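Excluded from the complex is one protein chain; the other protein chains are retained at their positions.
For chain A:
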Amino acid sequence: MIAPLLLVLARPLTLAQRALPPQSARRVLLALAHSRPVTWLVFPPLAALLDIGGLWLLYRTPLLAATHHQPLIHAAVQVHVVLAGLLFTFAICQLDPLRHRWNLAWRGLTLLAAGAGHAILAKTLYVARPPATTYSAVDLHTGAQLMYYGGDLVEIALAAVLAVQWYLATGRAHARLQRRQRRPPLTADSPPHTSRDF
């Protein structure tokens, strides 16, 4: 699903904090964003489990068949898929100000595991239809391929977000380092690495 990525790239939390009236609403939102449950929910592996685990539950149990008969379950599944996708993307990208930001290794490894889980699910759907459903083989193949290659595109986009964050962060660190090294006045016994003449 590309929708969560596009929504998260718009930085909804930052946007809401700028658009809301400064007093009560903004404070409530800030308290919510910094609350303990939210801090745990945006722990990347947990968010990935809720998202990809939910998909496995949907396609590998009779849940999908149930959604065809019971409108309430159908609606709940739809809402869960969108919300879990949003949560996962939010946790991976971490573009909005949160109490705790997980480092690149956590987010990258989570993305790897989640991407693999998604791709594997798509491949199993190619060969075996979800329990208690009667899709034709052609539909199943088309859907599984869409899921597989669509997932790849979203994964590359997410990886690009992380990569650009890393690139900008190291660029800033490098600029800081250079400023710091340039600041002290040069003397005859300045450290050797600043007096190297290339």
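The definition used in the following text is that contacts are C-beta pairs under 8 Å (C-beta built on N, C-alpha and C of every residue); 3 or more make two chains touch, one makes a residue touch a chain; residues count from 1.
FYI, contacts and distances are computed from a predicted model.
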(request) Quick one: find the hidden chain's UniProt protein name among "Membrane protein", "Rhamnose transport system substrate-binding protein", "Cysteine desulfurase" or "Isoquinoline 1-oxidoreductase beta subunit". (result) "Membrane protein"
(request) With the full complex in mind, choose from A:Leu57, A:Val79, A:Ala132 or A:Leu177 the residue touching the hidden chain. (result) A:Leu177
(message) Can you say which of A:Leu57, A:Ala116 or A:Ala137 touches the chain missing from this structure?
(response) A:Ala116
(request) Consider the whole complex, including the chain that is not shown, and state which of A:Ala76, A:Ala137 or A:Val164 touches that chain. (result) A:Val164
(request) With the missing chain put back, which residues of chain A would touch it? List them for me. (result) 108, 111-112, 115-117, 119-120, 123-124, 127, 152, 155-156, 159-160, 162-164, 166-167, 170-171, 174, 177-178, 181-182, 186, 190, 193-198
